[in-house]
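Below is one structure, written out as structure tokens, with a few remarks after it.
Every protein chain except one is present and positioned as in the full complex.
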Amino acid sequence: MARRAQPISASPGVGAALFVAALILGTLAAVALRAEAGRGLGASDWAALRFTLTQALLSAVFSVLLAVPVARALARRRFPGRSLLIALLGAPFILPVIVAILGLIAVFGRAGWISQALGFLGFEPLQIYGLHGVVLAHVFFNLPLATRLILQGWQETPAEHFRLAAQINAGAISMWRLLEAPMLRQVLPGTFAVVFAICLSSFAVALTLGGGPRATTIELAIYQAFRFDFDLGRAALLSAVQLLLTGAAGYLALKAARHDGPGAGLDRVLQRWDGQNTSARLFDLFWLLAAASFLLLPLAALLVSGLPGLPLLQASVWWAAMTSLLVAACSTVILLCLALPMSAAVALGRRGGVETAGILGLAASPLVIGTGLFILIYPIADPFALALPVTALVNAIMALPFALRILVPRASEVIAGYGRLGLSLNMIGWPFWRQVFLPRLRAQIGFAAGLGAALSMGDLGVITLFADPEVATLPLQIYRLMGAYQMQAASGAAVLLLLLSMGAFWILDRGGRWHAED
Amino acid sequence: MKYSVFAAALLGASAAYADTPELTVYTYDSFVSDWGPGPAVEKAFEAQCGCDLKLVGAGDGAALLARIKLEGARSDADVVLGLDTNLTAAAKETGLFAEHGVSADYSLPVAWEDATFAPYDWGYFAFVHNADAAAPADFKALAASDKKIVIQDPRSSTPGLGLLLWVKAAYGDEATAIWEALSDNVVTVTKGWSEAYGMFLEGEADMVLSYTTSPAYHLIAEEDASKAAAAFDEGHYMQVEVAGILAGSDQPELAKSFMAFMVSEEFQSIIPTTNWMYPAVTPAAGLPEGFETLVTPAKSLLLSADEAAAVRDAALSEWLDALSQ
Partner (left out) sequence: MLKIEAGLIDNGDFTISADFSLGAGDKAAIIGPSGAGKSTLIQALSGFLPLRQGRILWKGADLTPLLPGDRPTATLFQDGNLFPHLTAGQNAGLGLQPDLRLSKAQEERVGEALKRVGLEGLEDRKPSELSGGQQSRVALARVLLQRKEILLLDEPFAALGPALKADMLDLVSEIVTDTGATLLMVSHDPQDARRIADQGILVAEGRVHDPMPCAALLDNPPPSLKAYLG
């Protein structure tokens, strides 16, 4: 069958995907080409690979499985503060790693709140260091993301379908079979792939919560190759392994996802009639409370320790905050310029290549991208002068996989539902973008932009190699504060960062949804 | 100033300064931070050199060396400040450094004879603990105790590498046994010093690998005498921080005068309460009040640059094996 005509073209998206792939592979190649003969992969690297895969797999499985009941509870319950809770639940995801680790330890550590409570009751303190600690920390980081992605699946199920289910008086099992299972089958593989990819490149979290060098990941091996051995060849090789694994995992997961789209509805307000009996209510209540306490307690610990530090913040921290906001704004614009055409291209059927290019951003080691960019840029321009643009660009690439997971399902639905009508009205190219694609995706664009901005705020990324002492970002400034024993001020700055990230996320996310559900 | 750099960075243009010569010094991040020595050093040197001193932070010591290697002979840097003796062998091997030509009456516990790198400060690695708790007197006592420690990973952290060499310097072939005995004391291993120290302050461990001078910070800057460093009978491994001139510098004279300034009274008296290390040349006025409370190790351990380079790979794999059990 010949390819059907479509109102917009896939080529800008394919172009964006090529750009992303070129950037990631190009920087990798730049590092590899600078390498002198190194020592290849050794036994310890294979051990690191095994550990990396194990922890990433477990972390992704738990994050996704636990997210399903939480997302369902959020999808079918309405209560005061629900949207605030949804926004807050996203916080762990955007915290700088070092801050999140300290927050987690304040609650789950040997001297943490839970251990203290246990000690009070005469029990041994909690022992979180080990593989289970790594998984716990990764679930802490990724449960919110998984929940949001799955929740989005529920919210994108047209109101008509719930009405239909209510009409035939579908019970829990038939709801599952008719609506939830098909929706999950579509959403879970992509969610799993994203979480898996994030955990694959974990380093500081895995090492610290893993309790020692047993918990050596590939990213740590890259770090070692780079700074302990200055063996760029091995760094590039390890990075290639990481890319390959993520690419393969992403590709398989996306293959498994069905893209049949829930069909176009008429923008009716989503109303739910299912799950009104007591046991369902209790079930949802349990999951909401469990998730909220798991995710919010460490944040509360950070607030408790950080709020007294807020008044200590000096001008340099505020400047860093401004810089971070600026970087986040640029990064968000770049992110949307890449993600929107790419999501359109995926919706138009260019799935495998474009989506895989999108997910590579997660697999690329920030250290290798940073080094590669440095090698590429250094001969032609001053790396310091390009610090902010480069940071914004790399942050955008790192956020791209998330943005695609958010945009693609809806984009497919819009192309499937309205492509024909647009074409019959000669809405080709920009008119279709402006009148149909962008307005129909507004909620998703808001969510993706919010996430991109927040991630960019929190990400240290490549800034260290390019950092100019005069223009530090806020996360870098936090590290510098800690390095100068200014722990109190660092916690204060972490709270500031948290507030700014959450604020940026909330404003953009709300901006996209104000007309729609809640 | 901030505005203009901000704008220049955005436009992708580099700030150009007119007639005054510019001296570019690459160093580690915490040196240039507002709380580090950077601002005071910059002010003091610019007051006497008639030049613009540009301090550039590039991660930590190891990242600094990697940066220099990446940039090679075309580097804009005139001086690199912030390597330690564990890195100088590799740094020298690049052939990028020239002789410093500095002489000074160093107050280091060891003799200094390196024509390429000159020291500006030094310290002892030590386990810091809460002053009200008893501390073990050596590694063996630590291993035998139920004290919990947080340490840094030698693969990603300078103190982590220091500890590795400390145990190696003190115990040689016995190092593996020491690490095996210590493994149940190690709560966890962190990527860098900040994580470890933060965890210690949160109460997650009884002791943390840091410096003998760390309590001085709490005492002098926070008027808090609750932290102490444990004196170990085997002796303490030293960190000597050094600087060197790049052979490719376009300001060799200015670079030399900076090196001379570095060991001068003015620079050296900035160091103790900003970098929280011992100055390489004790200022005439002596050390700041509070430093006399610090433990002074009976024995100073330091592997030479070549020894350090020779043993570190083997020491690392011993460490990995012992702690991966």
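For reference, chains read A and B in written order, and residue numbers begin at 1 within each chain.
Definition applied: a residue touches a chain if its C-beta (ideal position, glycine included) is under 8 Å from a C-beta of that chain, and two chains touch if they have at least 3 such contacts.
No experiment lies behind these values; they were computed from the predicted model shown.
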Which displayed chains the unshown chain touches: A
Selected from A:H161, A:R350 or A:R420 as touching the chain missing from the view: A:R420
Candidate in contact with the missing chain, chosen from A:L151, A:V436, A:M457 or A:L508: A:V436
Interface residues of chain A (partner: the chain not displayed): 1-2, 4-5, 264-268, 417-418, 420-428, 430-432, 434-436, 439-440
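Keep this in mind: only the chains that are shown with their structure count from here on.
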Residue numbers on chain A that touch chain B, as the complex places them: 34, 44, 98, 101-102, 105-106, 109-112, 129, 203-204, 207-214, 216, 220, 223-224, 226-228, 230, 314, 316, 319, 323, 326, 371, 374-375, 378-379, 381-382, 384-389, 464-465, 467-471, 476, 479-487, 490
Residue ranges of chain B touching chain A (in the complex, touch as defined): 1-2, 5-6, 8-10, 12-14, 29-30, 32-36, 38, 55-59, 62-63, 65-67, 69-71, 74, 76, 90, 148, 153-156, 161, 183, 186-191, 193-195, 197-199, 201-205, 214, 217-218, 221, 276, 316-317, 319-320, 323-324
